[in-house]
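Only one protein chain is missing from this complex, and each of the others stays in its spot.
After this line comes chain A, so read on.
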Amino acid sequence: MAAPWWRLCRRWSTTCMSPGVFEAGRRSNGRSVWFGRASWSSGPRAQRQLSALQTQKTQDPLNLKSSVTRHKSRLLCPTLRSCSCRTAHSDAKLKDPFTLAQKDLTSLYDDIKKELFVSKEELKSLCDYYFDGKGKAIRPLIVVLMARALNIHSNKAGDLLPGQRAIAMISEMIHTASLVHDDVIDGSDKRRGKRTINEVWGERKAILAGDFILSAASMALARIGDIAVVKVLSQVIEDLVRGEFMQLGSKENENERFKHYLEKTFKKTASLIANSCKAVSILVNSDPDVHEIAYQYGKNVGIAFQLVDDVLDFTSGASQLGKPSAADLKLGLATGPVLFACQQFPELHAMIMRRFSSNGDVDRAWQYVLQSDGVQQTNYLAQRYCQEAIRQISQLQPSPERDALIRITEMVLTRDK
C-alpha cells in the first residue's frame, strides 16, 4: 500500500523475469525477447501465442483443472507455478462464480434503485437507466465472492455482513456514474446495445444524472458507518477522475508512455475493484496483511480486465463485421496493443503523438497493430497480471468462493466481449 502501485508492479516484474517489463520491451525492439527467457516452448512466437489463445477459447471454460494445466504450461517462474498447483488440488467440486454469488446478487439492482430515491420522474428514469439488469455486474460479483472468501478466512461463517453487501452495490453505482460521464466526454451514442443517456436526454442532464448516482453511492457508503471504508472508496472516486485526466495527454518518451498507460489503467479500472475488495476486508478483519491480499487481487484482476478490454477493441467484432470497432483509436487513445506495436513499427510514434488525428491514421494504425504482435503481447501481459492475482488470493484459506475468484481470472482472460 505504501509504495505506488506501479513501483510494486515493477518490482514484481523484475523479480519474475530478470529484465523489467519496460526494459525488456524496449530492448527487444519488438523482435524477440519480451518473454525470451520463457522456458515454455520454442518456435515462432507469434504463432505459438496465437495457438495458445485459440486453445483457451475452445476449451470448456468451466473446467478449471484443464485451465490450470494450461496456466502451468505458460508459467515463467517457479514460484508462480507452485502456488498455482496448490490451487488445483485445493478443491474438488468447482462451481461457476455466477452461480455461487447468485443468491447475494439477486436483489442488487432493486437495492440500487431504492438508493436512487428522487421524486422527479424524469431524473429517476435517467438514474435507473443502466440498472436494468443487463450489465455484467462483474464488480459486485468479485466483491461478493471476495467478502465470502474473506469471511471464511477470518473464521466468520454465515451470511455476508450488511456493510459488505452495501459495498457490492456501491461498487456498481460508482462504476455506472463514471460510465455516464465517460460517455459524455467521449461523445458515445451507444452502450450495452442501448442509446446512451447523453444521446437520449442531452449532455447536461446526463452529467447531472451521473452526479446524482455518485451522491447516492456516497450516502450509502457513509451509512455503513465505518470511516476507514469511506476513505478507501473516496480514493476510488479521485482515481477515476485522475485517470480520465491522464487520458488527455500523450508522453513523448516510450518508457514513460507505457508507465503512464498502466497507471491510467489502474486508476480508471483497477482502483475501484482493488479498493472495493479492500473495503469488504476491512469490515470483517483487522489484519492489514489480509486487506493487502484483497487489494492486490483486485488490482491485478482489474488491470488484466482492462488490458483484455483494450485488446478486444481491436479484435472483437472483427469476425462478424470484418472490421473492429477501434473505438480507442478513434478517440485518440493509444492502448496496450498500439504501444507494443510501436516497438516494431516506429512509424506509429508520430501517430500516437498526434492522437491519430490525421486522415487515415486510424486505419493505418490498426493495420500496424494487426501486423505486429501487439495483441498477443498485451494478452500475455494480462495473463501475467492474472497470475499475480492468483498468487495473492491463494494465500487465503481454501473455500469455494476463493476458487471462484481464481476462476474469474480465467474468465477475464478468455472473454470475447
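Basically, a contact is a pair of C-beta atoms (placed from the backbone, for glycine too) under 8 Å apart; a residue touches a chain by one contact, two chains touch by 3 or more; residues count from 1.
To be clear about the criterion, contacts and distances are computed from a predicted model.
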For this session: Have a look at "Trafficking protein particle complex subunit", "Eukaryotic translation initiation factor 3 subunit G", "Decaprenyl-diphosphate synthase subunit 2" or "Phospholipid/glycerol acyltransferase domain-containing protein" and point out the UniProt protein name belonging to the hidden chain.
Result: "Decaprenyl-diphosphate synthase subunit 2"
For this session: Based on the whole complex, identify which of A:K156, A:K190 or A:R204 touches the chain you can't see.
Result: A:R204
Problem set entry | Contact with the hidden chain (one of A:K103, A:K156 or A:K231) | A:K231
Exercise. Of A:K134, A:K156 or A:R223, which one is in contact with the hidden chain?
Worked result: A:R223
Seminar exercise, completed: Logged for chain A, residues touching the omitted partner chain are 118-120, 122-123, 181, 184-185, 187, 202-205, 207-208, 211-212, 214-216, 218-219, 221-227, 230-231, 234-235, 237-238, 240-242, 244-245, 248-249
